[in-house]
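Take a look at the structure below.
Note that one protein chain of the assembly has been removed; the remaining protein chains are unaltered in position.
And now, chain A:
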Amino acid sequence: MTFLTKTGLAAVLVAGSVTAASAFTACQVTDTGGIDDAGFNQTAWKGVQDSMAEYGIEGRFLESQAEADYEANLNSLLGGACDVIITVGFLMGDATATSAAANPDQKYSIVDYAYDPTIPNVVGQVYATDQAAFLAGYLAAGMTETGVLGTFGGINIPPVTVFMDGFVHGANHYNSVHGTDVTVLGWNPESQEGLFTGNFDSLDDGRAFAQNLYDEGADIIMPVAGPVGLGSASLANELGTDELKIIGVDADQTQTDPDRAHVYLTSVLKRMDATVQAVIKAAMDDTFEGGLIVGTLENGGVGLAPFHSFEDAVPAELKAEIEEIKAAIIDGSLTIGG
């Protein structure tokens, strides 16, 4: 029943944004977090918005309210209205592959999924997020006062856990360089098990999970669960940043969550806007080719956001070390988890 109403609602949204079919149109299907999730989906949508502004194309989006909506949303975009369909999220991998196989002339691109073997009409956009998260883990290990860091995820899937992997390895690297004993709660890279809310939309879970980690001594937490992390930011705001700081993910969350900008130590950037825009450009120029785009520290597809209000609090030596590590990762002299 929920599904029916929500699909009905989605249909209304589409009807509202249908425009002339003559111009180049890029269509996007979001994951369940919603287009205004201050992170993942919003960043991917920004790629379409930027393209609209720069190339004068049309852009449309459909929100998936539940996983059952993926296929229905994809089907409703077929029929020649969209020049390229961009699906956002690992969970949409199967639905996108099915739709792409059934419609070989339609161009597709998916964020956070790499097909093996590749599909000729799909571009997968993936990110070496662990590189950027490694820097965040190193930074957090250098900034913690309690010696305990925390992280939790939405669902145990690779695009989420790659953040957590990098974060833990970064903190461990700090330990081996400085001889410290900083621990990270909430993720075990060996067993690939950890703390997960099981959803990407219950903000209250974000607060409860952050409280849990805080009770165990964590003073810097990286939530990797889309808008759920906003609940964690709310707790940090209440406790004060001396007690608890948050590391944002996907977008620079000081920009997407301006009301609580002061709680974000930094953000692990995953520039989905850049890769989405690159795919749209390729589709417009007829250079579109199925395969893979990988965002790395080197090509700017992933990165660390500025420290904003913590600019003065982060010691200069730590900043310099992070720059060195970044260079070492780019030139390959430092491998993550190695």
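The rule we apply is simple: contacts are C-beta pairs under 8 Å (C-beta built on N, C-alpha and C of every residue); 3 or more make two chains touch, one makes a residue touch a chain; residues count from 1.
Heads up, the rule we're going with is that contacts and distances are computed from a predicted model.
**Q** For the chain that's not shown, choose its UniProt protein name out of "ABC transporter permease", "S1C family serine protease", "NADH-quinone oxidoreductase subunit A" or "Methyl-accepting chemotaxis protein".
**A** The chain we cannot see is recorded in UniProt as "ABC transporter permease".
**Q** For the chain left off this view, which of A:Thr43, A:Gln131, A:Asn172 or A:Ser234 is in contact with it?
**A** A:Ser234
**Q** Tell me which residue among A:Ser51, A:Gln65, A:Ser99 or A:Thr129 touches the hidden chain in the full complex.
**A** Residue touching the chain left out of view: A:Gln65.
**Q** Of the listed residues A:Leu91, A:Leu195 or A:Val276, which contacts the missing chain in the full complex?
**A** Going through A:Leu91, A:Leu195 or A:Val276 one by one, A:Leu195 is the residue touching the chain not shown.
**Q** Where the complex has a chain not shown, which of A:Ala95, A:Leu185 or A:Ile280 is the residue touching it?
**A** The missing chain is touched by A:Leu185.
**Q** List the chain A residues touching the unshown chain?
**A** Per the touch rule, chain A residues meeting the hidden chain are 1-2, 5-6, 8-9, 13, 34-36, 63, 65, 156, 185-186, 188, 191, 193-199, 201-204, 206-209, 211-213, 215-216, 227, 230-231, 234, 238, 258-259.
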